[in-house]
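Yeah, one chain of the complex is gone here, protein chain that is, but the others are all in their spots.
As written, the chain order gives the labels A and B, with residue 1 at the start of each chain.
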Amino acid sequence: MASPAHAASFERHGLTDDQLIVLHRTMLTHRRLEARGFELNRQGKIPFASAGEGHEAVQAGAAMAFARGQDVLVPYYRDLGLALGIGLTPYEVLLSLFARAADHSGGRQFPHHYASRRLGLYSISSVIAAQTPHAVGAAYAIKYRQERGRAVLTTFGDGATSEGEWHESLNFAAVHALPIVFLCENNEWAISTPLHMQMAQPDVFKRAAGYGMPGVGVDGFDPLAVYAAVKAAMDRARSGGGPTLVEAKCYRFLAHTTDDDDRTYRSREEVAERRKFDPVPNFERFLIDHGVLSAEQAESLKSSVLAEANEATDRAEAMPYPQAADLYERVYASGWEPWQ
Amino acid sequence: MAVASGSQTMNNVEAVRATLYEAMKSDDRTVIIGEDVGNRGNVFLITKDFIKEFGPQRVIDTPIAEASIVGIAVGMAMEGLRPIAEIQFADFIYPAFNQIVGEAAKTRYRSNGEYTCPLVIRTPYGGGVRGALSHSVSIEALFYHVPGLKIVAPAFPADVKGLLNAAIDDPDPVLFLEHKKTYRLIKGEVPDGHYTIPIGKADVKKTGTQLTVVSYGLYVHWALEAANALEQEGLSVEVIDLRSIRPMDRTAILQSVRKTRKLLIIHEDNKFGGIGAEISAMVAEEALFDLDAPIRRLAAPDVPAMGYALPLEEEYMSSPAEMADSMREMVKF
Partner (left out) sequence: MSKTETQVRKPLERHGLSDDQLKAIFRNMLLQRQLDNRGFQLNRQGKVPFALGSEGHEALQAGAAMAFERGKDILAPYYRDLGLAIGIGLDPYEIMLSIFARAEDHNGGRQFPNHYSSKRAGLMSFSSILAAHIPHAVGAAYALKYRGESGRAVLVTCGDGTTSEGEWHESMNFAAIHKLPLVMLVENNQWAISTPLSMQMAEPNIYKRAEGYGMPGEQFDGFDPIVSYAAVKRAMDRARSGGGPSIVEGVCYRFLAHSTDDNDMTYRTKDEVSEHRKHDPVPLFESVLLDAGVVSAAEIDAMKKDVLRETNEATDKAEAMPYPEASDLYENVYEGAWQPWQ
């Protein structure tokens, strides 16, 4: 990041100090709640948590470009920060981790499979790239109803780009010039599969030309660069300019989930080397250096995030599980019948 | 140290691993292809370190692309290799549906024997591990309908080895289902050396006289637990482990039903259209007058999946106690 300089001398892409602080808070909350999931798993309180450390800048930056109440988000299972950034609360996140009845899915879904109609956050499964055609369909509906000013933001990892349904989705979106942005969060690992075994050339955005849409590559550790790229793409989509493929390059610092042990397939040296780019402390340093935040404010922000996480944890943990009878609800629109 | 007959105690994951290892060693036409099978050694460590011994050409880490994992394996098989494809969780198999039922199952048939497809597709299935909607499903009912395909679902380590060897040797495509909860939970004696168990043969795991219980996978173990409890009450239940879903051992089922005159089918999959439906129809057609009670099926309710929350998982699945209740009712019918 830049050396200490005057507050005005960095490219802020039109963001105010308050917005920069919101962006940073999203990153801090993302980091804190992810860690909380791991803690609860280690304490034996929840069976499972997944890990998105390294993605904070991508997701907070992208979320800042999302127009609440208008746009639609079709994420994947590592998008905790994006969900928070578009308005999901820590309490809703913890309800999901604890699988409580009050969770959006009624405790049915794996953690981090949030959905919220209110926020425009679509329900997804764990099947990779299955959500990408859904995002395209939603974009088609928006265009069909001529809803200018609305666009779909859909995300996925590097691994998902190998899926047939990913290909079919981009092709269709391009043919119909749909209002959609495809954001690849390239963290270089698909569980144990490194990028060079996932594809023969490492730049996902270079596939865009083959589909006849623009492609942009951006530093995923720089939240402002991501914001700018996603905003430009979303603006293009909202104004009828069609789809864009944006690739934000970052890194997955932890294992895939609490059920994975990444020591079995990559070295600690590699991970430590990439940790130097950790966007959470780096962006804090950047904001302090550029006078957006004082060191005290930075600390107080972190305390506030921690307090919020604790409050959400306690509140969610105290909520009841779903009942056995809830299993039979909402299979169809109404009334469930057993065969006999 | 080997037991008198030459065997070792191992769990189901070890049985799969040991069998795959021997297959890779003995035939260099054998390759393993799937996600995370190489450097990670499979997410359950089944192929741990295989890549070090056999190399990346034979232990292939694929991109995330299920349809082509199976499709590419079909092409390898058509061209003379003996691929063992892995779908990381059965819940991810749906994109590969055409390659399995439309291509692999029909290769021999459509080319009238000129091209064949000696392919094994292995995949972990089943719940009880808090796997929620996408890491818990049973898929056998979707595939057992298809002629040209074989499906096996062993529950014990010795059967795992014998049937996996048979699947690998089989000149036709075999879907090899591994219940993930039994991976570490179930241990047993596994004979040394290479052996096969014929595909299409069930196994009576407990003899009895008053009721025939047919099951497979994890539920065989729960059914045995229930049957053993009933034995303490003086009730005699026979438990058949199907082992093979397609072809299915009609003879074994009928033989047992004609002896006990009552049939209870227990499976983890949804009731409607599950394996139990076909068995019920067959027994009704063949042995109606040998029955002293209606055929019953104990299966999952017809909801899309078990939920992540424990009460939802428990409601979906059948416990040994629930199985014992059903058995008791039927014996006393």
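Assume a residue touches a chain if its C-beta (ideal position, glycine included) is under 8 Å from a C-beta of that chain, and two chains touch if they have at least 3 such contacts.
Note that the structure is a prediction, hence the values are computed from the model and not measured.
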| item | value |
| --- | --- |
| Hidden partner chain, touching residue among A:G69, A:G212 or A:P320 | A:G212 |
| Identified contact with the non-displayed chain, of B:A23, B:M76 or B:I168 | B:M76 |
| Omitted-chain contact residue, chosen from B:T116, B:N228 or B:Q255 | B:T116 |
| From B:E189, B:E231 or B:E286, residue that would touch the chain that is not displayed | B:E286 |
| Sites on subunit A contacted by the missing partner chain, in the whole complex | 162-168, 171, 174-175, 177, 196-201, 206-213 |
| Residues in subunit B touching the chain absent from view | 31, 57-58, 62-63, 65, 67-68, 70-81, 83, 95, 98-99, 102-103, 106-116, 147-148, 150, 171-172, 247-248, 250, 282, 285-286 |
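Here is the rule we use: only the chains that are shown with their structure count from here on.
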| item | value |
| --- | --- |
| Distance between the centres, which are taken as Cα means, of subunit B and subunit A, whole angstrom | 37 |
| Subunit B-touching residues of subunit A, taken from the complex the two chains share | 47-48, 99-101, 106-111, 125-129, 159-160, 162-165, 190-194, 197-199, 259-260, 264-265, 321-328, 331, 336, 338-339 |
| Of subunit B, residues touching subunit A in the complex | 35-36, 38-41, 43, 45, 48, 61-68, 91-92, 94-95, 130, 132-135, 271-272, 301-312, 314-316 |
